[in-house]
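With one protein chain removed, the remaining protein chains of the complex are shown where they sit.
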Amino acid sequence: MPKTIKKVGVLTSGGDSPGMNAAIRSVVRTCAYHNIECIGIYRGYQGMIEGDFKEMGPRSVNNIVNKGGTILKSARSVDFRTPEGRKKAHENLLKAGVDALVVIGGDGSFTGGLIFNAEFDFPVMGIPGTIDNDIYGTSFTLGYDTALNTVVDCIDKIRDTASSHNRLFFVEVMGRDAGHIALNAGIGAGAEEILIPEEDLGLDRLLDSLQKSKASGKSSSIVVIAEGDKIGKNVFELKDYVEANLPEYDVRVSVLGHMQRGGSPSCFDRVLASRLGVKAVESLIEGKSNYMVGVKEDKVILTPLEQAIKGKSEIDRELLRVSDIMST
Amino acid sequence: MPKTIKKVGVLTSGGDSPGMNAAIRSVVRTCAYHNIECIGIYRGYQGMIEGDFKEMGPRSVNNIVNKGGTILKSARSVDFRTPEGRKKAHENLLKAGVDALVVIGGDGSFTGGLIFNAEFDFPVMGIPGTIDNDIYGTSFTLGYDTALNTVVDCIDKIRDTASSHNRLFFVEVMGRDAGHIALNAGIGAGAEEILIPEEDLGLDRLLDSLQKSKASGKSSSIVVIAEGDKIGKNVFELKDYVEANLPEYDVRVSVLGHMQRGGSPSCFDRVLASRLGVKAVESLIEGKSNYMVGVKEDKVILTPLEQAIKGKSEIDRELLRVSDIMST
Amino acid sequence: MPKTIKKVGVLTSGGDSPGMNAAIRSVVRTCAYHNIECIGIYRGYQGMIEGDFKEMGPRSVNNIVNKGGTILKSARSVDFRTPEGRKKAHENLLKAGVDALVVIGGDGSFTGGLIFNAEFDFPVMGIPGTIDNDIYGTSFTLGYDTALNTVVDCIDKIRDTASSHNRLFFVEVMGRDAGHIALNAGIGAGAEEILIPEEDLGLDRLLDSLQKSKASGKSSSIVVIAEGDKIGKNVFELKDYVEANLPEYDVRVSVLGHMQRGGSPSCFDRVLASRLGVKAVESLIEGKSNYMVGVKEDKVILTPLEQAIKGKSEIDRELLRVSDIMST
Partner (left out) sequence: MPKTIKKVGVLTSGGDSPGMNAAIRSVVRTCAYHNIECIGIYRGYQGMIEGDFKEMGPRSVNNIVNKGGTILKSARSVDFRTPEGRKKAHENLLKAGVDALVVIGGDGSFTGGLIFNAEFDFPVMGIPGTIDNDIYGTSFTLGYDTALNTVVDCIDKIRDTASSHNRLFFVEVMGRDAGHIALNAGIGAGAEEILIPEEDLGLDRLLDSLQKSKASGKSSSIVVIAEGDKIGKNVFELKDYVEANLPEYDVRVSVLGHMQRGGSPSCFDRVLASRLGVKAVESLIEGKSNYMVGVKEDKVILTPLEQAIKGKSEIDRELLRVSDIMST
């Protein structure tokens, strides 16, 4: 029979993403709904080590469902990588009467949670919060849908000026290891070509595609490039390469950068955050631990944290074809 | 062996929704990709009867992926309900060399397509385009995600003034027969209570919920109400009822109205439109007919049109619970 | 020589508007810059009577420059209309050591301030905060520019569906006594006709204009109507009237409502709020009282409160002509 949970701690860790506040709110209110106490842990694992805690009743999360960022703040913690740091963190939780943990973050945050669980047999539940959508066990991570909208909104603006001047734009979007943002936002923004980390299409294909585009009568084009694309050149080198090989093109570069992580979450992300928060807390109440909650095939599901960390969130190959066809 | 498709006609019918243009673009470019001709039919079935057609090459759909509304325009056609009207429409298609049809719209539009197919054995493929998300055979209709974002964006604004004045707001959203928008946008916007057509929660529950809300220390609240809610009162009658029974409340009403149908589509809707357009055309090429393309459990699938029309898109009951918990 | 100001009280009163928080922030930080203390007074004059005060240091207004609504909340106060109420308010201010007042609001709020000053010789400075732009002595009130953007954004969405269906839309916007929003947003949104409180154009002109519009080949039209338009019919009666007289038109109505008061302020409103807050506090320091700060002819100026209340903010007649020409 599972130990009764009386107080849940919740933290956000790693890069922030829109929807984290909605998830915190959901965890806090689900606790209140089940008459469980809840404390917020500031600055991720670092705040756990420093005992930077705050009681959170249901009113403490009023009016945050629509706010970007995380009210609990996030930080990377070097100390938590040491046994001493984790021991201190555990003591703080015990002292505060916390008997279960919800970790909102990405792979690295889940790894921390897993080690913590292994060392102290402490119940841990993960909620995937990252704009990159690169986590196994869920079709959508918190913040990903919002980031897609931010990116297409930016490229829509760039397209205004691109088509006014008949120019070619290279737009770099986030995604060091995963092409989800580039691929989906690229299709959404009507990109001519999309470069992603998962696949090296080769420079020849890019040149070929741009030449065909011109020949087909397109007067302006957008190429969307993930940070970690496999083509072996950064976006500025790529510009030089294309201008050297296709002198008819005047290439402009735009690096969208950190704004992709911010902004008011989309409705999709808010609802997702609400659903995942409920499932995380109720799974802890049921005595489960070491799972990540996620959504797959339209259902909220659990995936063992270990699997979530090790597995790879593959891009949808069908979308590569769709992207090709759309740039006809 | 299926008849080879040489020319596809595409039309939008019924209420317009964001993403229809992205779907038209996808149909046109998929045709071009497969060296099939494509014509656009203006004003839905009415334009089919009037022969209001236009050749559409891949460049004709430049820069529309991000536009709301439908460049082919939409209309309801009384004439198409008569055998004479449909006969005329069929003759026009034959004359123009069109040998297959993609219908972007809702239930009513699909019914028209099904009858047309039955009478003339004409290949028809449907793409679900409506903000209401009330179509069986797809988890998401085109425009639904965008409408959700529009609604939460409006309610976020209303919340600013609600919380500045400690007021109660009743916000009416679209959904005569389906509560999808109200339920999801209500959760997304942090609504206190959500009234939908699928379930009569009763007036007592509403009063009770509002009283609890006040007691719990909430200073302002939003109630989201679908047009077709089952509580048996319109939003203004509901205001009077609540004010009569809970004199401590000063209720304001906002009817969001037609703006919910417009706006630049979200990335989600653009990608969905692109995927569904590809599948629709390629299914016609494969010789299929009388299906609706949709997305379910993260995959693009086909559903017989007849089933799509007869089936009901149920709301997710889990969300009712989530909504309850969130308003703790 | 003026009395040295040591502590300023700031309140928001009347209808809230975007930019009020930016103005509060500006007042608070300008006080800090000049080593003056500042307290926030909650819920306008009512909070003054109830002694609902809060010390506000420069960090208390972090991250609010971009928030709609007012963190100090607003309320209408019946008690403040009584001498007893105002006496109580004055006592509370003295007890708290407050020796000057900044009132952010509209005409009604300024009247309250003027009476308060007359009774207790208490220094008062007004900042015009209302979306209606109906205050004499300033070309722009706080929130007006934001409201205009909200309105055109909504009408842009409505236009998507209007032009997809070749429909006529009547859009009601705020403005019970002033047509600034209707006139400017109407021009901005490309309205066919604009009805405002300042001028009765007559029903004949409306019908005439709509007929010309149809004849000129326009397939869809938007008419923008201020709440307080002088044509003597509300927006729904107007719909009936037009449909009875021009049966070729299918009129839809949209009442934009309270969302016009909310939302993140535009850059213009944030900068305006910052400038006005500085001027308000520094004018108090200089010993001035009973003025409203405003911006006219690109400069921050002072207008006696009495004049600001009595004067009328005229609409720009040139814009009526521009509107006419634009709907050619």
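A, B and C are the chain letters, set down in written order, and residue numbers restart from 1 in every chain.
Just so we're on the same page, contacts are C-beta pairs under 8 Å (C-beta built on N, C-alpha and C of every residue); 3 or more make two chains touch, one makes a residue touch a chain.
Note that the structure is predicted; figures quoted are calculated from it, not measured.
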Missing chain: touched chains present in the view: A, C
Candidates C:M20, C:A189, C:L206 or C:I231 - the one touching the absent chain: C:A189
Among A:S254, A:S289 or A:T303, the residue in touch with the chain that has been omitted: A:S254
Missing-chain contacts mapped onto chain C: 25-26, 29-30, 32-33, 58-59, 62-63, 65-66, 139, 145, 148-149, 151-152, 156, 159, 163, 184-185, 187-190, 216-218, 264, 266-268, 270-271, 274-275, 278, 296-298, 300, 318-319, 321-322, 324-328
Where the missing chain touches chain A, by residue: 12, 15-16, 18, 20, 67-70, 73-75, 150, 154, 156-166, 169, 252-255, 257-263
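By definition in this document, only the chains that are shown with their structure count from here on.
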Touching chain B and also chain C, the following chains: none
Centroid comparison with chain C (C-alpha atoms), farthest chain: A
Separation of chain B from chain C, taking each centre as the mean of its C-alpha atoms, in whole Å: 36
Approximate Å spacing (C-alpha centroids) for the pair chain A, chain C: 39
Where chain B touches two or more other chains at once, by residue number: 156, 159, 163
